[in-house]
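Of the protein chains in this complex, one is absent; all others appear in place.
Here is chain A:
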Amino acid sequence: MDAASPTPEVLSPAAVFTPQLQVVAALVFAVVLVIISVFLARRKSTQRGDAVILAGCSDAGKTAILSTLVYKQTLPTHASMQTNAALMALPQAHKTLRLIDVPGHPRIRDQFREYLPHAKAVAFVVDSSTISRNGAAVAEHLHMIMNALTSLPPSRGAPSLTIVAHKCDLLKPTATATAEQLAINRVRTILERELEKRRASHANDVGVESMGAEDSDSQLGGLECTGKGEFKFAEWEGGEVGFIGTAVSVGKHAVVSADEKHSEGDGLAPLREWLEDLP
């Protein structure tokens, strides 16, 4: 009866994979490959830059900022001996962010380099109440960071740099400017002056190393400007430099809410906004 019917079902491969079908399959396969690779690349790139580094000299207030952002209360702090990395929630943007607080002690501040590949932004915290006294030291630290930022491989976008003029509650606001503006202006002026000094000094120096015939690239660069003349943050080749004025009530003996009176009005609001706006 149907004895012959199985035979047509054994189709030869050549019969099934007609040329059209082969082309379609190849196309589909290629599209799938592309999609997967794009997805992986996207994921990799987001993984690469998900953190915000808090850098700056000792006693600038990095750990206090971290504790205020992460634990919603300003804990008293002392000089850090090791790096802190914590997650903070950004309720408006519905995401979380990794904050990395690198110690500012000169002997261990180099640690920021190992986190730089994971960073999407660097916040350089400056104590605006003492900047006029130790401007040179702060500028040296900032110079290191700027050098590291500009010498990253160009294949990926460099993290953005923002200078946080912290402790601006210690400055007295004048009639024309608020304390924050005052702090930002002061920090910007002093740092520009000190960095210009460093740049001028390095511009025509013969390094110790380069006297011999060996490798001669020991100079610390990273301060190149597009414009001629003095160093300006606005003209820095490494990208745009933002300025934020902040304050936390450290040392006010745990007055800051253990309960969640949420923190819209506090001194870190500008910093929070900046973190929310980060891509």
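The criterion applied here is as follows: a contact is a pair of C-beta atoms (placed from the backbone, for glycine too) under 8 Å apart; a residue touches a chain by one contact, two chains touch by 3 or more; residues count from 1.
Please note the rule applied: contacts and distances are computed from a predicted model.
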| item | value |
| --- | --- |
| Protein name, per the UniProt record, of whichever chain is missing from view ("NADH dehydrogenase [ubiquinone] 1 alpha subcomplex subunit 13", "Signal recognition particle binding protein", "Molecular chaperone MKKS" or "37S ribosomal protein S8, mitochondrial") | "Signal recognition particle binding protein" |
| Of A:Thr96, A:Ser132, A:Thr174 or A:Thr189, the one touching the omitted chain in the full complex | A:Thr96 |
| Candidates A:Leu75, A:Leu152 or A:Leu278 - the one touching the absent chain | A:Leu75 |
| Residues in chain A touching the chain absent from view | 47, 50-51, 58-59, 63, 67, 70-73, 75-89, 95-96, 98, 101, 103, 105-108, 110, 136-137, 140, 197-198, 200-202, 204-209, 211-212, 218, 250-251, 253-255, 258, 260 |
